[in-house]
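A short worksheet on the structure shown next.
Left out: one protein chain. Kept in place: all the others.
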Amino acid sequence: MPRAPYVEPLVSVSRGSTRQNRTGSWKYIRPLYRDAVAPCNRACPAGVDIEGYMNLLREGRLDDALDLLLRENPMPAITGRVCHHPCEVGCNRREYDQAVTVHSVERALGDESLSRPHPAPPPRLHSERVAIVGAGPAGLACAYHLARLGYGVTVYDEAAEAGGLLRQGIPGYRLPREVLDRQIERIASMGVDIRTGVRLAGEKAQAELEGYDAVFYATGAHKGKPMRVEGEDGPGIVAGLEFLKAVNRGERPEIGRRVAIIGGGNTAMDCARTALRFGAEPVVVYRRTRDEMPAIPQEVDEALREGVEFVFLAAPSGFRWEDGRLVEMHVTRMELGEPDDSGRRRPVPIDDDGYTIPVDTVLTAIGEDTELEALPWSLPEKWGSIIVDDFGLAGAERVFAGGDVAGEERTVADALGSGKRAAMGIDRLFRGGDDGGRPAEVTDLRWGGDGQVSMSRWRGDDPVRRTNPTNQVVDIEGLQLAHFRREPSHQERHRHDAVDFSEVNLGIDMEQAIAEARRCFNCGVCNDCELCLILCPDVAIVRREGGGFEVDLDHCKGCGVCAEECPRGAIIMTREGL
Amino acid sequence: MKKVIVGNHAVSLGVKLARVEVVSAYPITPQTQVVEMLSEMCASGELAARFIKVESEHSAMAACCGASAAGTRTFTASSSQGLALMHEMLHWAGNGRHPVVMANINRAMGPGWNVWTDQNDSLSQRDTGWIQLYCETNQEVLDTTIQAFKLAEAVDLPVMVILDAFYLSHTSEPVEIPDQDLVDEFLPRREARLKLDTSDPRSFGSLVRPEDYMEMRWDQQQAMTTALRMYEEIDADWKILTGRRWGAIEPYRMDDAELVLVTSGTVTSTAREVIDQRREDGEMIGLLKVKMFRPFPSAAIRRALRGVDRVAVLDRNVSPGHSGIFAEEIRAALYDVPPDDRPWLHGYVLGLGGRDVTPATIEEIIERAWAVDTPPREDLWVGLKT
Partner (left out) sequence: MSQVMIKELVPRRELVDPGHLACPGCGAPLAMRLVLKELGEKTIVVLPACCWSIIAGPYPQSSLHVPLYHTAFETAAAVASGIRAALDVRGDTDTTVMAWAGDGGTFDIGLQALSGAAERNEDFLYVCYDNEAYMNTGIQRSSATPWGAWTTTTPRSQPQGTKKKDILSIMAAHRIPYAATACVSYPADLLEKVRKAKSIRGTRFLHILSPCPPGWKFSDEQSIEMGRKAVQNRIFPLMEVEDGIRWRFTMETDGDRVEPYIKAQGRFRHLTDEDMVRIQDEVNARWEYLERMVASSP
């Protein structure tokens, strides 16, 4: 038999790949990429996709980061300055080294947006017109979102200038007027008609508002709460907010040298530091301790640094006047008892004589009440707040309410969130039938189910690619911290050369903001770090066109290394076949 | 050019003329001169090869496998214990089909230590997949070394060139050294059919399952069969170039021989003298030299010995518990000869551990072979002290 010509020896030499082996059949569990919710997003009362814009900014996609921020928050230059940033309390990184300084990044982005020309107004898509009463943060937010959703919006405010408490309550050294003006201007440039100096009350209001298809009430809370101490209406005792309003109107209210400020919130800090700027010697009298103060900690730090004195565990119990002039405030000593509903320990009076503090002026800053008497319609209310549903709808048809007047937490961010929620409620009112698959349940709109609503979710066009999104929040246990390195946060610079009304906090620059964004863990959301792909022993993870990854199920053996090692908890293992 | 050289240097010169590219070796008496001379040649640049001075024979053969798998002409030399240590890697070269060439200086196995010649070291490696070529003279050593590369690379099998310790390795004989040009024409640079190549990345030697293994052994067997024919062709070519050929077997004065001695290695030369003498005296006696032990030239041996009355196989080796190894093999080869034509086969074990095989030893064997009148049951040991 003739032999074939000799080509090569028949030896064990490969002619193909192991790829033909379906080693994926070994597995009984399989990885699933699923993007979850970062705790900062859930914690943000304005419903900002913080993790999302950090993710974009980390990649240097500044425009995209700005777009994402601005779709949820109409005034980042303002919240970046004055928000109490609960996001940073929620931040998982806080437990690792230091929280990401979200507010400073937000401020840098906000300032960046204001440094650019205002964008063209969004197209007017719908015929409906909405009236908004109150040009504070809630009203402006609702107006902004409605305008972007394509509605005609008119905002009324009785004050000479728009801004509500942002303008009237917050001193310029914290929120410079030009930032506020430019930010409001930007909202107005969306096509929002802002009419100031118009007080809408009673029949006049009804007549004016008849012509609109919906109304949003966001008239705020302006009336200082009483201390319930004898003589509190006497001379020298002033509501702190009234004092600030006067200052912010450009007046120079009469105060003495020794000024006691009652309260521990931001208004108290603003009063104290403003008084200081008028040459007074302010002392803050607070019935609990520093730890329980509701004011933003940095504000307290600044007040202390500037020389404001603090008296803790003391509550006013009487005043003394000489010749019609306030000279002395008597205080009761307090101690901390059991925690109250807010989780803070309740102050309990100590049964002794207390002591006196020499004072010339007392500024009260223990909170404000709403004034519902001026409402044109009778709306259901409870404890001085309008009762609204999840979308801000108040009892009457087509009437919505939000912000302080609707019982929101008394913060700018909460006001912004409630304005956004009402905008969605109004949009739903008009377009409920053809909502294009918008989430019906408000919990689906809320970050983590109980956070603030997301406009991305409402519009259904999240610009951050999200794979199998879930509303589950990833806590620190869900992260793989081994892949991070400790690095201190980027702290804002403060101006300490003089104590005056120009801005004290100078923020961080964009370069620092990007560096800070890189500190973000991107909890729960794949940021294409590729660690899963790099560490897969089975080479069974492949890049997907346009970002993200796919599991090669023919070859994944289900070891779970990817899920275990994902730094941000964006992969879970699921039972095979489910 | 003719030179008087020892067998070990005949090997080295053959390696040089073959333009070997990688040498990897470990010293052992009586092989040392081979590697010493090669070291000199590599150091001087006379031979453009890399010489890997490994730490053991096992590594020597391992390195040869690697170098050969990477496509180069590769050589080593060893002996006895060293060869035994290589055993595992001899299989690797054999089954891996690496055309490595090795010179093995036949030396007895210990203990006790014995540096003198016998064939048990190489014959123990019978089944490792190596071609084995036994040499009788230093000229044959040199020629065979060059031929071995040609043969190895033609069939992708390793080749062992074997020479007796001291009788060849350290004994000077005149040797005709061929010109380099002539050898270059005979043996061009190696172009491997399969090799480790980053432009065609393949895996060599991975797990082979029962459903594939046998075919590889069959292919190896076919290559051995081819090697038998191929050696004759190569040998013929060599003759055209040099006037010399050696043959897988060499029948010597076998015309009408009634008794044929079968030998390998240097015993052959001693036997030639005795036979020449006896033929002068009219005795019908001849000689068959077996050069190629693997592949075993059974058919040629059968043709040569068919019809001969008596065959005496001289084995400088023994398979303990059985017989001399050449005798075994030849006995098996002759089984195919019809009984009427089948010679009586006498096996003689002799010269182990370097014991002298003199003309008198051969004479004794011849006498004993003539004397018996029935086929012997077992081998006879020649030269045992009583």
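We just call them A and B in the order they show up, numbering each chain from 1.
Simple rule for what comes next: a residue touches a chain if its C-beta (ideal position, glycine included) is under 8 Å from a C-beta of that chain, and two chains touch if they have at least 3 such contacts.
This is a predicted model, so every value here is computed, not measured.
Every shown chain touched by the omitted chain in the complete complex is listed here: A, B. Only one of A:205, A:474 or A:531 touches the chain withheld from this view, namely A:531.
Of the listed positions A:158, A:328 or A:487, the one in contact with the omitted chain in the full complex is A:487.
Mapped onto subunit B, contacts with the missing chain fall at residues 21-22, 24, 48-50, 52-56, 58-60, 62-72, 74, 88-89, 92, 196-198, 200-209, 212. Hidden from this view is one chain, which touches subunit A at 12-23, 26-27, 97, 482-487, 515, 518-521, 528-531, 533-540, 552, 554-555, 557-561, 563-565, 567, 573.
Please note the rule applied: only the chains that are shown with their structure count from here on.
Between subunit A and subunit B the centroid-to-centroid distance comes to 90 Å (mean Cα coordinates, whole Å). Residues 95-97, 155-156, 193-194, 202-208, 212, 215-216, 218-220, 222-223, 226 of subunit B touch subunit A in their complex.
Residues of subunit A touching subunit B in their complex: 3, 6-15.
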